[in-house]
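One chain of protein is taken out of this complex; the other chains stay put.
Chains: A, B and C, in written order; residue numbering restarts at 1 for each.
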Amino acid sequence: MLDQLLLILPMAITVIGAFFLMLLSWNKRFTLKDYNLVAVFFLSLSFILELPQLWNTEVIYIFPEVFGKMYVIDNFSTLFDLMFTAGAILTLLINTDYFKSRNYFNGEYFALILFSVFGMMTLAHSNELVTAFIALEIASLSVYALAGYHKSNRLSSEAMLKYMILGSMTGAFFILGTALIYGAVGSTTLGDIAAFIKGSGDSETLLVITGGTFIMVTILFKIGAVPFHSWVVDVYHGAPFPVTMFMASTFKIALFAIALRLYLVDFAPINAIWSELLQVITVLTLIGGSWLAITQDNLKRMLAGSSIVHSGYMLIAISSIGLGSQEAAPAIMFYLMSYFLSSVGAFGILSFIASRSQKSLTFEDFKGFAQRRPYLAAMMAIFMLSLSGFPSTIGFLGKFYIFTSAIESGQILLAGLGILTAFISVYYYFKLIAMMYFYPTNESQKRFPMDLSGVLIGLMAVLVIWGGIGTGLIPFIPGVDGFIDIAKQAVLSLQ
Amino acid sequence: MTPEPFFALATLLFSMGIIGIISRRNLFVVYMSIELMLSSVNLILALFSRLHGDMHGSVIALLMIAVIAAEAALFLAIIVLLYRQRRTLDSDVFSKLSQRDTL
Amino acid sequence: MLENSIFAILALFLLFGSLGMISFKQTIFSGLSFLLAMMALAGLFALLENSFLFLAQIMVSVGAVVVISLLVMLSVNVNEQNLPKEPAKFRWMLLSAILVTPFALLMYRSLTHLNREFAETTAGYGSLKMMGATLFSDWVLPFEIVSVLLLAAMVGAIIIARKEPVNDA
Partner (left out) sequence: MEAVLSYIIFFPLFTTLFMGFFRVGLRTLRIGAMLSSLLVFLLVLLVAAYFDPDGGMQFIRVLPWIEHYGITYKLGVDGISLVLLLLIAFLMPLLYLYMWTEERKGYWYNMMLLQTGVTGAVLSLDLLLFYLFWETMLLPIFIMIGRYGSGMRQFNAMKIVLMTVLGSMSMFFSILYLGYEFFAVNGWWSFALSDLSTLELDPRTSIWLAGGFLLAFAIKIPLVGFHTWMAPAYGSAPTPAVVIMSAIMAKLGIYGLWRFGYGLFETTLSYYAPWVMTLAIIGLLYYAIHAIMEPSLRRMFAYSSGSHLSMIALGVFLTNIYAWGGSLYFIATHALASAGIFLMIGLLYKRTRSDNIDDLGGIASYAPRFTFFFVFFALSIAGLPGTGGFVAELLIIIGAFKEEFWIGVLTATTMLSAMLYIFWMLQRTVFGPETVATEYFEDLNAREMAMLIPIVALLLITGIVPSLFIPLFEPQIAAMLADLLHSIGGL
C-alpha cells in the first residue's frame, strides 16, 4: 500500500502543487518569483522522487483492486515523466527573466503549467483509452489557455483560438476511435484490446482498425504531421516564449507516450496496416515541414517548421515498427531524448534573449551575435548543429538510429528522403550560425550571464555534445551507450 | 427496433459537426459544432453500452459530458475575450498570424 | 412500434436541431436549435433505457452547458453588423458535405459492421445504482482525473475571460 503510494507520489505532487499555486494566486502578497520558486520546488520534488524509478524494471499496476489496470508504472512512463518534469523545470527556470519583463504573467500561469504536466504524466501512465483521453484533455486545455496567455496581444489570442478549434475537433476523433474500439472489444483497457486482436479474425478487427486510425488522427495532429500541421507555425509564433518552449519540449513528446504504448504493443499484430498510410504522411510531413522551415524569417516560426520535420523523422520510425523493425522503438525513444535536449536549449536561448527586448526574433536580429555574446552564440550553434544532425552531437545519433531502423525495415527510399530533408535542414540551421558568426556588430561584448538560466543552458549544451560523443570509458558517467540503454530499457518494459 | 438507425443518426451528427466547423465562420457555431461532434460520440457510446449490455459505455459517456463541459468553459471564455478585442464573431478576422506579423 | 415512432420523432428533432444550428445566421437561433438537438439527444438516451445518462444530459449538457452558452450569446449582444458576412454559406456547406461523405460512409460501415441486435436488458440496466456501481468499481481513476480536468479548465477560463484593460494597438 505504502510503496504504491510512493510510486504515484510524483504525479500526486504535481497536482498538489497545482492546487497549491491556484490557491496561492489569490493572495496578492506573493511576487511572480515566489510562484516560480514554488512551482519549481514541486516539480523538482516530483523529478527527484521519480528518478530512482528509472532503475526499476518491473511493470506495476497501481492499486489494481481499485483502478483495475488503468494506471501502469513502468520504465517507459518513468522516462517520459522525467522528460516532462525536466522540461517544465527548465522552462520555468530559464524564463525567470522573461516573466519579470512581461506584466501579464501571474500565479495561475504556474498552476496551469503544473496542471498540464500532470496531464502529460497521466497520459504516459495511462493504460486505458478513456483515461488517456481525459489526461490528454487536461494537458491540451491547459496548453490552450497558456498559448493565449498574453491576452492583450492579438496574435496570442488568435493562436489560442486556432489551436483550440483544431485541437478540439481532432480530439473528438480520439474519443470516436475509443468508442469504436469499445464497441468491438467491450473494454478500453489496452491489454484487453491486445487480447481481442490476437483472438479474433480479420472481419472482427475492422472496427478496431477504424478506431485505431481515428485515434491516429489526433496523434498526428498533436505532433504536427502534415496535413494536420496548419496550426503549428502560427501557434508557436503566437504563444509567449515560455509557452512555446514548454510546448516544444514537453507537449510534442507527450503524444508519443500513448502512441508507442498503443501501436507498439496492442496493435502490434495489425499495425502493418497503417504503414502505407504512415509512409505517405511521413513523406508529406518531411517535405512540407522542410518547406515551412525554409520560408520563414522569424526564428520561432523556423523552429516550429523544423519541429514538423522532426516529427517526420519519428514517423519514419513508427512506420518501421509496423514493418517489423526491432531497432525502431528504441530509436524513437532516443530521438525523443535528443530532440528534447536540443529544442529545450534552442528555445531556452531564444526566450532568454527575448526577455530583454519586446520584438520578435528574426534571423536579422542575430547578426553579430557571436561578438556580443560569444558563449551563448557557441551554445546556440551547438543546438543548431544537433538539430540538423551534425556528427558529434546527440542529434546525429538520433538520426542515425532512425535511419538505420528505416533501412532495417526495408524502407530505403524513406530513409533516403529523410537524409535529403536532413540535408535541407542544414541550410536553415546553418543560416542562423552564419548570421551569428559572419556579421560584425557595433555593440560591445556582454558578459556571460552567470545566473541560473545561463548555467542551465550551458548544461544542456554539454549534454548535447556528450550524448553525441560520450564514451562509456569514464566510470560512473553514462556515455552514449547509457542513453541507448535507457531508451532500450524503456521500450522493453512495454512488452 | 434495430441499432442501424441509431448509428446512422450518430454518423450524421458527427458529419454535421465537421461540416459546421469547415463551412461556418461564426465562432459560436464552430464551438457548438465541436460540441455536437462530442455529443454524437456520446450517442455511440450509449448505444454500444446498450448492445453490450454493460454500463461501461454509459459511464464513458457520462465522463464525456464532463469533458464537454470543461471544453465549453474554455471555449466560451475565449469567445468572450476575442469578441471584446475585435467586436466580431468572424473567425476569418482572426487570421493575422498567417500574414507574418511581428509579435 | 411505439419505440420506432418515438425514435423517428426524436431523430427528426435532433437532425433539424443540428441542421438549424449549423445553418442559422443569427447566433441566438443557432443556439436555440442546438438546445433542441441536445434535448432530443437526451430523449434518445432515455429510449436506450439509460435513465441516468438521460438525466445527466438534461442537467449538465442542456441545463448547464447550452444554457450558459445561450447566456453568453445574449451577453455579448451581437448586432447584425458584427456577424460574419457569409454570402456563400450554403455553397460551402454543400461542398464540405460532399467532402465529408466518404468519411461518413466509412464511419457508418464500420459502426454497423458488427451487426449486433438489441437484446433484453438485465434488470436495473441504466439505473443510478448500476451506473454508480460501475463508475466506482471500474472507472475511479478517470472519474478522479476528470475533476482535475474541470479544475484546469476553470482556471484557464477564468484567466482568459477575466477583464483586463485591453491595450489594443
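In the analysis below, a contact is a pair of C-beta atoms (placed from the backbone, for glycine too) under 8 Å apart; a residue touches a chain by one contact, two chains touch by 3 or more.
Predicted, not measured: the structure shown is a model, and the values here were computed from it.
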Query raised in the report: Since one chain is left out of the picture, which of the remaining chains does it touch in the full complex?
Result: A
Query - Of A:F63, A:Y104 or A:Y437, the residue in touch with the unshown chain - result: A:Y437
Query raised in the report: Any idea which of A:L6, A:V66 or A:L420 touches the chain not displayed?
Result: A:L420
Report summary line: Touch rule applied to subunit A and the missing chain gives residues 385, 390-392, 396-397, 400, 403-404, 407-408, 412, 415-416, 419-420, 422-423, 426-427, 430-431, 433-434, 437-439, 469, 471-473, 479-481, 484-485, 488
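Following the convention adopted for this analysis, only the chains that are shown with their structure count from here on.
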**Report entry** Chain centre separation (subunit B, subunit C; CA means) in Å
**Finding:** 7
Query raised in the report: Where the CA atoms of subunit A average out and where those of subunit B average out, how many Å apart are those spots?
Result: 26
Report task. Could you please state the distance in Å, as a whole number, between where the Cα atoms of subunit A are centred and where those of subunit C are centred? Result -> 32
Report summary line: Multi-chain touching residues of subunit C, meaning two or more other chains, are 107, 111, 138-139, 142, 146, 149, 152-153, 156-158, 160, 166, 168
Report task. Give me the residues of subunit A that touch two or more other chains. Result -> 130, 134, 137, 141, 144-145, 148, 151, 154, 160, 176, 180, 183
Requested in this report: Spell out the part of subunit A that touches subunit B in their complex, as residue ranges.
Outcome: 130, 133-134, 137, 141, 144-145, 148, 151, 153-155, 157-162, 164-165, 168-169, 172, 175-176, 178-180, 182-183, 186-188, 234, 237-238, 297-298, 300, 359-360
Query raised in the report: subunit A touches which residues of subunit B in the complex?
Result: 14, 17-18, 21, 27, 30, 34, 37-38, 41, 44-45, 48, 51-52, 54, 56-57, 60, 63-64, 67, 70-71, 74-75, 78, 81-82, 85, 91, 94-98, 100-103
Query raised in the report: Can you list the subunit C residues touching subunit B in their complex?
Result: 3-4, 7, 11, 14-15, 18-19, 21-22, 25, 27, 30-31, 34, 37-38, 41, 44-45, 48-50, 52-53, 56-57, 60-61, 64-65, 68-69, 72-73, 75-76, 78, 82-86, 89, 92-93, 95-97, 99-101, 103-104, 107-108, 111-112, 116-119, 121-122, 125-126, 130-131, 133-135, 138-139, 142-143, 146, 149-150, 152-154, 156-158, 160-161, 163, 166, 168
